[in-house]
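With one protein chain held back, the other chains of the complex are shown just where they sit.
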Amino acid sequence: MAGLDDDFILVDGVEKVFDVRKKTGFLRRERREVRAVDGISFSVARGEMVGYIGPNGAGKSTTIKMLTGILTPSGGRLRVAGIEPARERTRLARRIGVVFGQRTTLWWDLPLIDSYRLMHRMYRIPDARFRANLDRCVELLDLGGLLDVPVRQLSLGQRMRGDIAAALLHDPEVLYLDEPTIGLDVVSKAKVRGFLRDLNAESGTTVLLTTHDLQDIEQLCRRVMVIDHGRLMYDGALAGLHEVGESERTLVVDLARELPEVSVAGARVVRVEGPRQWLAFPASASAAPLVTELAASYPVVDLSVREPDIEAVIAQMYADRSAALG
Amino acid sequence: MAAYRLIVGAWVRSTMAYRTSFALTLCANFAVTAFDFVAILLMFSHVDALGGFTLGEIAFLYGTTGTAFGLAELFFGPVQRLGSRVRDGTLDTLLVRPAPVLAQVAADRFALRRLGRITQGLLVLGYGLTVMEVDWDPVKVLLVPMMLLCGAAVFGSILVAGGAFQFFAQDASEVSNSFTYGGNTLLQYPPTVFAKELVRGVTFVLPLAFVNWLPALYVLDRENPIGLPSWLAFLPPFVAAACCALAGLAWRAGLRSYRSTGS
C-alpha cells in the first residue's frame, strides 16, 4: 500500500455516458449519447486541497457523484482510500464527508441538533469523539445559537455552516465540497473559507472542492483542475494557469501630460485616458525592460503592474477550446 | 433496520414536541379515513345485505384491509414521494450516507398521524368481529392476525414497487396511489359485488385478494365467486413473501438505473 497516500483519490480514464432522450415531435423521441465525463485521469495525495472548476455542465458534479459512489462510472478505474466507490458505497460513506451547496444533507424539518444526533448513531461515532467534534464545529462555525432551530428556518449561510459541520462529525478522511460558497454573503464566505483552511492544515483532511467562485480557489487551493466538455484541460498550480492561458499582464503608466500612444517593444497600448495609458504585455515576460525603456523615452510620473484576472484567463481557455472544437 | 429506527425515532420526538397539533392531525386522519365506512353505513340504512354480505361481514372486510393498509402506509408511506426526491436531487444526499436508501426514504417524515387510519380500521374490525355470526375455531382465529400482517406486507410491497417505478417515471406517484388507495377501497367490499374479470385480476395479477378476500371467505364459510378452492386462504404468507421479494428486486433495479443515469 505504499502508493496509497499519493493516490488517495485515483481517477484513471473515467468516463460517464448518459443516454439523453429528447422530444422531437408529438411521440417521437431522439436518443442521443452525452459524454458528461470523457476519459478523465488524475490523482490526489492524502492531505491535498484541490480546486475543481469548469463551466456549468462541464462534468464537475458528475465526477463528484462518481467519487462518492452515487453514480456508477461507464468506464475507467476509480478508487478513493483504496475503495471502489460505486461497489462499496456504504463502506466508503463512513470515510468521506460530502457537502452539496445547493441542497442540504440535513433533515429539513428537524432541529439542527437532531440531524447531528442521527449522524452520531448512523456513522457509529464513539461518544467522546462525537462530543469533541461537535464542540469544535459549534465553536469554529458559530453554531451555538442554532442547534435547536429547525433546518428550514436557517439562513443560507447558517445552513451551509450546519452542513459542513454535519459532514465532519465522523472525521472523514476526504471532504467533497460541491459549490460550498454559492449564494453566501461576504462574511459567511470568509468564515467558511477560514474554517476549511484550518481544517486542512490541522487535521490533514483531503479536500476536493468544485466552485464557480475563483476566490475560493485563490484563497484555499494550491492546485487546480479545470474541466470542460467532460475533459481535463488543466491540472497544476494555480499560478501556472496564466501561462497556459496565454494571458497578459497590464502596465498602467501615468505620464506628466496627455500624449499620443506611447511606443515600446514587447507591449501594446490597449487604453488611453487623459495622461494615463494601459499597456498589455505577455504574462511570462518581465516588466523590468519595459519600465526602463518607458522611463528613458517618456515623462513617466508613476507606474503599476496589474496581474491578469484569473476569471478572464479561464474564460479565454474555454473560448479557445470551443473555437478548436469549431 | 437500525437506520430506520433512528430516523423514525427523531421524527416521533419532533412530532411529540407539538402535542396539540399532533392530536388534531391524528383526529383529521381518523375522520378522513372513516368516511368510507360512513358511506357503507349510509348504504346499509337502505339494505340489509350488499352482494349477499351483512354489515358485520363487510365491517370485517373493511377492518382487515383498513388496518393492513394503515400499517403499510405507516411504515412505507413516504416511499410514494420518491419521484419528487429524484426531481429535486435530494436523493443524492441519501446515497452518501452509510445506510440503505430504502430505509432512509421509508423513515423520512415518519407520520405518526397515520395511526388514525389504523385506529379506525381496528375499531371497525372489532365491530365486525362482535356482530357477525361465525363458528370460530382455532384456525379461523389465527387467520385474523395473519390477514393483518400479510396484508400489510402486500400493501407495503405495492408501495415500494410504486416508489421504485418513480425512478423511471417521476410523476407516477398518483398511478401507484390508484393501486394502493384504490385497492384498499376495493377490498372494503365483498368480491361478489365485482365483475369476475376484476376479481380474477386482483387474484392472479395484482394479488390483492390475498390481503383479506380469500382468508375472509374461509372464515365466513363462503364460496369463492370465481370458483377457486378454499385452501387459498392459507397462502397469504407465501404470497406476501413473494411480493416483498419482487418489490425488493424492483427497488434494486430502480436504484441501479438511477445510479447509472443520474435521473
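As written, the chain order gives the labels A and B, with residue 1 at the start of each chain.
Criterion: a contact is a pair of C-beta atoms (placed from the backbone, for glycine too) under 8 Å apart; a residue touches a chain by one contact, two chains touch by 3 or more.
The rule is short, and it goes like this: contacts and distances are computed from a predicted model.
Peer 1: Under which of the names "Pyridoxal 5'-phosphate synthase subunit PdxS", "proton-translocating NAD(P)(+) transhydrogenase", "Sensor histidine kinase inhibitor, KipI family" or "ABC-2 family transporter protein" is the non-displayed chain listed in UniProt?
Peer 2: Per the UniProt record, the undisplayed chain of the complex is "ABC-2 family transporter protein".
Peer 1: Considering all chains of the complex, which shown ones does the missing chain contact?
Peer 2: B
Peer 1: Among B:L50, B:L71 or B:A107, which one touches the chain that has been omitted from the display?
Peer 2: Looking across B:L50, B:L71 or B:A107, the contact with the absent chain belongs to B:L50.
Peer 1: Can you work out which residue in B:A2, B:M16, B:V175 or B:L249 touches the chain that's missing from view?
Peer 2: Checking each option in B:A2, B:M16, B:V175 or B:L249, the one touching the absent chain turns out to be B:V175.
Peer 1: Would you indicate which residue among B:S14, B:T90, B:T185 or B:S257 is in contact with the undisplayed chain?
Peer 2: Spelled out, the listed residue whose C-beta touches the missing chain is B:T185.
Peer 1: Write the list of chain B residues that the hidden chain touches.
Peer 2: 21, 24, 28, 31-32, 35-36, 38-39, 42-43, 45-51, 169, 171-175, 177-179, 182, 185-186, 189, 192-195, 198
FYI, only the chains that are shown with their structure count from here on.
Peer 1: Any idea which chain B residues touch chain A in the complex?
Peer 2: Counting only chain B, the residues touching chain A are 2-3, 6-7, 10-11, 13-14, 88-90, 92-93, 95-100, 108-109, 256, 259-262.
Peer 1: Mind listing the chain A positions that touch chain B in their complex?
Peer 2: Against chain B, chain A makes touches at 18-19, 62, 65, 68-72, 74, 86, 89-91, 93-94, 96, 98, 100, 102-105, 107, 109-111, 114, 117-118, 121-123.
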